[in-house]
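A protein chain is absent from this complex, but the other protein chains hold their places.
Take a look at chain A:
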Amino acid sequence: MCVCVCVCVCVQSGPASLPAEDISTNSNGPKQDSLFDDDPEDLFAEATEEVSLDSPERDVLLSDGPSPAITPITPPTSVITPRIGLAHDDMFTHSSFDEIEEEEGGDSFDIHIAVSDPEKVGDGMNAYMAYKVTTKTSLSLFKTDEFSVKRRFSDFLGLHSKLASKYLHIGYIVPPAPEKSIVGMTKVKVGKEDQSSNEFVEKRRSALERYLMRTVKHPILLKDPDVLQFLESSELPRAVSTQALSSAGLLRMVNKAADAVNKMTIKMNESDAWFEEKQQHFENLDVQLRKLHASVESLVCHRKELSVNTAQFAKSAAMLGNSEDHTALSRALSQLAEVEEKIDQLHQDQANADFYLFSELLGDYVRLITAVKGVFDHRMKTWQKWQDSQLLLQKKREAEAKLQFTNKPDKLQQAKDEIKELEGKVQQGERDFEQISKTIRKEVSRFEKERVKDFKTIIIKYLESLVQTQQQLIKYWEAFLPEAKAIS
């Protein structure tokens, strides 16, 4: 009969009748078996479990601690800031965008931007948060190695708006700026110094940092004068009409473009197979990522709930321990309360990791994919423009042919001039279309690489946080066990 906890009762999946084997009874309370053991492989039976990213021949990291190559998570009191890691695999060279290849080596991509020290400036509804933007770099593009400026949120939006207007329509995936939030900012302005407004500021700070890093990782955007000015110059003209291209605005623009596209009948020729495939791919990715994002957000929510409920239980257990008149049991219950309190903090930290590492990353990518879709739609528009020019040219040629038979020399000349102009336009249209197609191919390839790197980096960090949590849990329960055993 079951005395030791290591024996598990095997459960058949039919709910109607109970298996015939013994269920131990215990008049002191419910039975002691673990109810869940429906998978044939008991995880505990296997000494190790290896999930290898590469080939299975790689060594198993068996230790209880994280691998030495990976830096430990910062202590619970501060929020884990996800640094989108510097590209040690060198992908970006200084050469012009025509030569962006996947070669490793060349100039190292060495720029790191930190957004820090949020500071409230002003009072009342005109108040705003100023952030310190510090750039550390060895690139010759910049005047010095390290410098910082003060920026406010609308400055970031202004930067994005400029970049979007310059680059989106020729096929560059411009990273979207963080979302505006009226509710969040109002709380901050009104001066509510509470947990949620602090969280809001931290969330925004983190998002701004990620935004800048993504922007400068783009070899073309990095060199843009607006970007350089943003990073370097101490004074920046106040950006107005920043409604122009917030994420929501971008989405609306994309939707309008999409509508326009739908109204056209588009004939897909051979060379477009890649684009068709990619578009479908991004549609799928969009759906999947949104779903994943929603699940992770739900996890964050429930983990926070778990933290709160654990804290409440800890208090309740302490009270129970107080009223228990058996000394050893009373002490053990108090210890249990302490353990649970510590665990509550663990849950809180884990929820933060869930959020800052995982959930925000997914949110960023959902927005990025919107930008990607926008770029594809721009290509459509470019194609359409080219087609329209061609059609117009054809009409003009037909008109010219007709004019040949009339005796209107000046009208004929005019027609010839117009045709010449249109021929130029058609050629330009074709060039534009080819250019944007080429750019998009490169951009998509870069995007996919970045995506893989980002996800890998973040997920590994996230897994480390999980491992850390487990280690702490082990410590706490190991400390508690002798207390429980000491009850006599």
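For the reader, a short list of remarks on this structure follows.
Following the convention adopted for this analysis, a residue touches a chain if its C-beta (ideal position, glycine included) is under 8 Å from a C-beta of that chain, and two chains touch if they have at least 3 such contacts; residues count from 1.
Here, contacts and distances are computed from a predicted model.
Of "Sorting nexin 6", "Secretogranin-3", "Adrenocorticotropic hormone receptor" or "AP complex subunit beta", only "Sorting nexin 6" is the UniProt protein name of the chain excluded from the display.
From the options A:A130, A:I170 or A:L299, the residue with contact to the chain not on display is A:L299. Among A:Q288, A:Q394 or A:Q435, the one in contact with the hidden chain is A:Q288. Touching the chain that is not shown, out of A:S138, A:Q312 or A:Q394: A:Q312 (per the contact rule at the top).
For chain A, the residues touching the absent chain in the complete assembly are 1-3, 5, 11, 13, 15-18, 20, 23-32, 34-36, 38-39, 43-44, 47-54, 58-62, 64, 67, 69-70, 281, 284-285, 288-289, 291-292, 295-296, 298-299, 302-303, 305-306, 309-310, 312-313, 315-317, 319-320, 322-326, 328-329, 332-333, 336, 448, 451-452, 455-456, 459-460, 463, 466-467, 470-471, 473-474, 477-478, 480-481, 484-485, 487-488.
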